[in-house]
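Of the protein chains in this complex, all but one are displayed in their positions.
Per-chain residue numbering starts at 1, and chain names A, B and C are given in the order in which the chains are listed.
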Amino acid sequence: MTLSQRLANWARMKSPWITLFNSGACNACDIEVIAVLTPRFDVERFGILAKGSPRHADILVVTGPVTRKQAPRLRRIWEQMPEPKYVIAMGACGASGGVFRGLYHVVDGVENVIPVDVFVAGCPPRPDEIINAVVACLGLLKEDLAHGGKAWRTKPKVIERVVPTEGTPVPPKPAEVPA
Amino acid sequence: MDAILLAVYILLFPGFLFLLAYAFFFQFLDRKISARMQNRVGPPFLQPFADFVKMLGKEVIDVKGMDRKAFDAAPILALAAVMTAFLYVPIVGNSPLAFQGDLILVLYLLTLPTIVLFLLGWLSRNVFATIGGVRAVTQMFIYEVPFFLALLTPALMAGSWSITDIVAWQQSHLWLAVLQPIGFVVALIGLQAKLERTPFDIPEAETEIVAGPWTELTGRRLALMHLTLDVSMVVGSALVAALFLGGPLVPWTITPDWLSWIVGFALFFVKTLGVLLVLASIKVATGRIRIDQLNDVGWKYLATAAIVQVMIVLLMNYWWVSA
Amino acid sequence: MAEVVVPIGPHHPALKEPVNFKVVADGETIVRLELDVSYNHRGIEKAAEQRDFVRVVPLLERVCGICSHSHTTVFVKGIEEAMKLQLPPRAQYIRTIVAELERMHSHFLWLGVAAHEIGFNTLFMWTWRDREAVQDMLEEMTGNRVNYGINEVGGVRRDLTTDQIQAALKRLPHLEDRIAKYVDMVNHEQTMMIRFRGVGKLSRVDALKLGAVGPTARASGVDYDIRKDDPYIAYADVPWKVVTDTHGDVYGRTLVRIGELQESLQIVRHCLENLPAGPIKVTSPRAAPKGEVLSRYEAPRGELVHFIRTNNTDKVERLDIRTPTLANWTSVAVSLVHQNLADIPVVVAAIDPCLSCTSRITIVNERGRKTGELTWDELSAHGRAFYRNGRRA
Partner (left out) sequence: MSELLKLEQVARAMEGIGTPEAVKANRIRVPTTPAKVKEAVRRALTDLACDHVVQIAAVDNGKAFELIYHLTGPHRTVVAIAIELPRDKPEVATASDLLPPAGIYERQIHDLLGIVFVGHPDLKRIILNEDWPANEFPMRKDWKPNPNTFYGGVRKEAT
């Protein structure tokens, strides 16, 4: 890689700016993300700053199971962010809707609205787990730059169905499992 | 001075490259001091440089129906204005480009970034940006008068409109900060307001109107505007250091030429750091005041203090001349 | 005279949670305020009807992250009242300790966020650093910094060991003088006094008429506090007093909250020192007899109410949650009219909105004039006109 490429990569690794978006969460994750900025966990020493406007941010931290009213707004915020952008979905709600899965006003999980790069486990995840997630996201950024964009790791949307050989019992499709 | 030395002066040493490095160093120091005062660790040394390079690499987003060329040109104009202002401030010894009235030119060039901010707010077709831009101009009307008065009183006392002459005058007299304490305080507060830092960062009030005029800036435009703010912080503190704290000259003359340059630069370095320390502690110790409160503070206290200072200087001039 | 419609939210740095204000402002003063809050509605009340008493407690724990213990305690207390269960005193004391610790960490959090709203980041950093001490205490006792999961129908799931109690007692003195320091800082720091005094004023009559609750009402002289009016868990036999103030503005609410911080600290110390021995839970029957319970609780933000109707099954027939922030929205909307645009975050933060509990809306129309969307040149014309004739356009 040329010198300027390496310099650009170094700079992107050293100053990830995050912006926080609460998509209908119980705000436990939000206060943990804000606790990350305060003296005990202080992320400014890694160059992480919390920016107000999505225009200035690189990483979008989404908390909560996306409620139906917040989904279009989450989509618009994600589209407003300038390229090399990454999304961290916080906690169990971000991954699958968590304890609110299946409720009538909730779109389970951030995955159904915007493509997500890093999931953080926990309800709420501890501040040091959040810092670990940002570091993992930076690792992902490093690999993406090496492979030139995210195409290499996005799994294909359609999952082909494996035709079972006869004799082996076909597992019932999830819908058939009695509720 | 022949052309090559002048080119080196403008481009290399106290000019373009040195100013960039010094601006990054100032931003690092500012963030480190305020972080330590808030009992946090604070950013690493190369953080401002990393932020700048990262912002350069980001995608540039143009809002629909925006005048692209003007939006691109505005940050460059602001940066250029502030950088030329730095050439007239004496750093090492006397600045070779000094002429009678360069103080007025420097003050004018320092106000250009605020007008550019207003322009950016207006061009970016965003309600937050417009209100931020209108607030930036309102704030400029308020602090500009006392700030100019406070910076012009040294010229009155030293009897010349060139910064280099004022610095030379202070070589033989007391420092102007001692002779004009009120002017010094008003200048510091005005500088804090010009750089839109916390007690006066009303246009960019992050928690009220997202990011004010900065909202629609992305990629290299944002990088240039951040750089403009850092450079204007360096130029502002260098100006206050030169006018009130005696600048880089020492009362007794040092024989070998290069040694006096080094001593001059060391003095400049220490004095600008002192000003930065004061600015950073003001930023940490106070919250943001509203635009109408700034109006009261600006006109009631700052303006009257500046006028009183001018009166005192005129009286002192009268007695010295007659005595 | 055209007005500027400023949308603040739902994604906005001042608001840690999604609320959307359509503020109709004339220059810097607010004429009309449209508030649209229901971004956090998840349908918890419907889900609660399908979960039995064991599985509904974790769900109710996550109605709101900051007052999670409040929601579980008020629900569990209601079910125990319906079942006519008699709880061992040790369980009541442990619930009170965790409740008051949660009030302390919530008020510390609020103090930091309120300072951040006016740009005073140093106090934000300091208060959140001290809050970590409270978080450590909670984590040692309940195993988690937030969402403690210590309540269940019939008692408490974890016991307090003596060294946990000693560790907690050792931390209290340090917190005490930190709180004292914040009291004199709020009274003497210039910019905070300018930005907090006289902002968002609410008279005693208005506070009662508009149904304000908690610190917002107590700052205007209303002395309603459920812990005193309808004592529950262990508040009856703990010596403490209701903190009220008469200023009625954001400054008054700050004083009330810091006063409550000091009271909570005394309650925690008292409960820790004379924690009664005995079992920590009692076995509860699976189903609750038919009945209707109005369970009230003093959450950090105000009076939280769970209306529970049970029908001889192990599930709730209806759970109606009325959260404190919902009651405060009307008063904040009224007290914001005529204020400055820059004061919105401060006044909104002053009621310490917990939007995860709330998802309601109100419209306050001050002079009822029609204000349509503004075209671009109307806006710029307004800007010039506004400043040409000195802010009287």
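What we mean here is this: a contact is a pair of C-beta atoms (placed from the backbone, for glycine too) under 8 Å apart; a residue touches a chain by one contact, two chains touch by 3 or more.
On a predicted model such as this, the values are computed, not experimentally measured, just so you know.
Participant: If you put the missing chain back into the full complex, which of the shown chains would it touch?
Facilitator: Hidden chain, whole complex, touched shown chains: A, C.
Participant: Just one of A:C26, A:A57 or A:A71 touches the chain that is missing; which is it?
Facilitator: Of these options, the touching residue for the absent chain is A:A71.
Participant: One chain isn't shown here. Among A:L20, A:L60, A:M81 or A:V107, which residue touches it?
Facilitator: Per the contact definition at the top, the residue touching the missing chain is A:V107.
Participant: Where does chain C touch the missing chain, residue by residue?
Facilitator: Missing-chain contacts on chain C: residues 38, 41, 43, 45-46, 208-211, 223-224, 228-230, 292, 294, 296, 303, 305, 307, 309, 317-318, 320, 322, 326-327, 329-330, 359-363.
Participant: Please output the residues of chain A touching the missing chain, sorted low to high.
Facilitator: 66-69, 71-72, 75, 104-105, 107, 112-115
Operating definition for what follows: only the chains that are shown with their structure count from here on.
Participant: Any idea whether A-B or A-C has more C-beta pairs in contact?
Facilitator: A-C
Participant: CA centre of chain A versus CA centre of chain B: separation in Å?
Facilitator: 41
Participant: State, to the nearest whole Å, the distance from the C-alpha centre of chain A to the C-alpha centre of chain C.
Facilitator: 29
Participant: Where in chain A do residues touch at least two different other chains?
Facilitator: 38-39, 52-53
Participant: Show the residues in chain C shared as contacts by 2 or more other chains, in ascending order.
Facilitator: In chain C, residues 12-13, 125-126, 129 touch at least two other chains, as defined above.
Participant: If we count contacts the way the header does, which residues on chain B are in touch with chain A in the complex?
Facilitator: 31, 35, 38-44, 46-47, 49-54, 57-61, 206-207, 210-211, 214-219, 222
Participant: Touching residues of chain B toward chain C in the complex: what are they?
Facilitator: 37-40, 122, 125, 127-128, 130-131, 134, 137-138, 198-199, 201-202, 205-210, 284-293
Participant: Give the list of chain A residues in touch with chain B in this complex.
Facilitator: Touching chain B from chain A are residues 7-8, 10-12, 14-15, 38-39, 42, 44-45, 47, 51-53, 55-56, 58, 80, 82-84.
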